[in-house]
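A single protein chain has been omitted; all remaining protein chains appear in their positions.
Our next item is subunit A:
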Amino acid sequence: MDQVKTSVPVVPKDYKSKIKPVWCPGCGDFAVLSAITKALAHLQLPRESVALISGIGCSSRIAAYTSVYGFHGVHGRALALAAGLKAARTDLTVLVAGGDGDGLSIGGNHFIHACRRNMNMTYIIMDNEVYGMTKGQASPTTAPDWLDSKLTPHGTGLRPFQPAAMALTAGASFIARGFTGNPNGLAKILVEAIEHRGFSFVQALSPCPTFRPEQMDWKHQVREFEEGPTDDLATASQRIHADDGMSTGVIFKTNYPVFQPGRAEHGDLDAIEREFRL
């Protein structure tokens, strides 16, 4: 693409749009927006070179609140849309963001296949263990005994997904967990995730003050992993499963082959048409 030289935005607010978020006061998603803009400013990426793709849900509204290119698509399909964009436009920095229901329930198949495909993009799940936009239903990360949903009044009775473990098994080459109570720490993780070559997955613990007010206590439960990232699957798996899901930091980082379709072989349409001749 022709890149017209423009003055590069230097401060995080340049990456914000003028649209006012629909989020509730105290929503963790504000901090994710802030962390994304800080990370982009740190990397000095021209706005037109970035695309933020999202699905449906409170958190997926985030695309409209940035000033980069974006696509606010349908529920659960953001990773697929992003894969098509990245396949066609390797030059763009592609970010994908959404909630735990969008990414792990309706979009669960796309999540594991995006990890496996390992295209060069960054995926942020803003995890609040609840469907907020539809007014408080259990998601795949909700605890089995959460009783506050009218849809599952006796709790789900189901073991929650552990997103980091799923990503590891499915083949993600970068796995991290951040917390919206520490936006600078989250921004630092995002910088590393964007700079990573391959599929980088960041689980952002993002409390929902409206439907999960008890999550406002997360700030007392979150801690950093004692050790830095590993490139060993067994070690990473052990750390993820030994943890209560509240430790933050980069967990796993390795170099798997990055998928990019197309081989740019030599040929032209005339040669293809000649194949039709008897």
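As a working rule, contacts are C-beta pairs under 8 Å (C-beta built on N, C-alpha and C of every residue); 3 or more make two chains touch, one makes a residue touch a chain; residues count from 1.
By definition in this document, contacts and distances are computed from a predicted model.
Missing from the rendering is one chain, named in UniProt as "2-oxoacid:acceptor oxidoreductase subunit alpha" (options: "Cytochrome bc1 complex cytochrome b subunit", "Aliphatic amidase expression-regulating protein", "2-oxoacid:acceptor oxidoreductase subunit alpha" or "COG3014 family protein").
The omitted chain makes contact with just one of the residues A:145, A:226 or A:273: A:273.
Contacts to the hidden chain, counted on subunit A, fall at residues 1-4, 6, 17, 19, 46-49, 51-53, 61, 63-64, 66-74, 76-77, 80-89, 91-92, 109-110, 113, 261-269, 271-273, 276-278.
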